[in-house]
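First the structure, then my questions, so here it is.
Left out: one protein chain. Kept in place: all the others.
Coming up: chain A.
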Amino acid sequence: MSSSFALIATGALMSVFLMMRSKNPVHSVFYLVLLFLHCSGLLVLLGLEYFVLLQLLVYVGALAILFLFVVMLLDIPSTEILRHQRGTYPVAGVLGLCLILSALLAFTQPLVESPFQTSPIPTTSTFTGQNSDFVSSSRHYSFWNNYRTATSTVANLGIRLYGVHADLLIIRSLLLLVAMVGAVGLTLKRPVSVPNQDVFRQHYVDFQKSLVQIPQNKI
């Protein structure tokens, strides 16, 4: 566990470093995608499958494209971006110092009862403490063992989301609706009144009727 964590965390740090150092902003976006992939690997190690999926679907799939579009929308030459990047080193230095200090503090004062250190498999110590005679008899233990079913966190989330907290789902859909209306209202250009090509009308022209023979006396 810890070796894979070290591998993925090192990869994430390296991709962050490359993202900061790369001269081309488009390359920076690609290194950002690499960073998102490493973050999803860290989430796999934590056992949060749904967040892995969200990370891959939303961040890698859609937000990276948005970042790329932002880079391409802004008409800034690469040399100008480089010139602006030079001023960020003091800020990055202060943030890095904070990171190193917090890491050192975490190493020197390890919290045993940290809320973040939860084991993915629930321990049975809480059950054995209350009714120990129930568990100690092997017959009952095997009885409960038959009913043990393993459900993934995504399946549990589905039951919670659609069974218990369905109202939150509806509120979320309204939020997405507001986002959609806002995006359309902010970025939609007014349709100009020029004769546009209507593809459907062009395809459904009846060829037999489109050519009309004009009588001779009309010419």
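By our rule, a residue touches a chain if its C-beta (ideal position, glycine included) is under 8 Å from a C-beta of that chain, and two chains touch if they have at least 3 such contacts; residues count from 1.
What we mean here is this: contacts and distances are computed from a predicted model.
One chain of the complex is hidden; its UniProt record names it "NADH-ubiquinone oxidoreductase chain 3", one of "NADH-ubiquinone oxidoreductase chain 3", "Exosome complex component RRP41", "Ribonuclease P/MRP protein subunit POP5" or "Replication factor C subunit 5". When the missing chain is restored to the complex, the residue among A:13, A:66 or A:92 that touches it is A:66. In the complete complex, the residue from A:20, A:74 or A:98 that touches the missing chain is A:74. Seen across the whole complex, the unshown chain contacts chain A at 1, 44-45, 47, 50, 53-54, 57-58, 61-63, 65-66, 69-70, 72-75, 77-78, 151-152, 154-159, 161-163, 166, 169-170, 172-174, 176-177, 179-181, 183-184, 187-189, 191-192, 194, 196.
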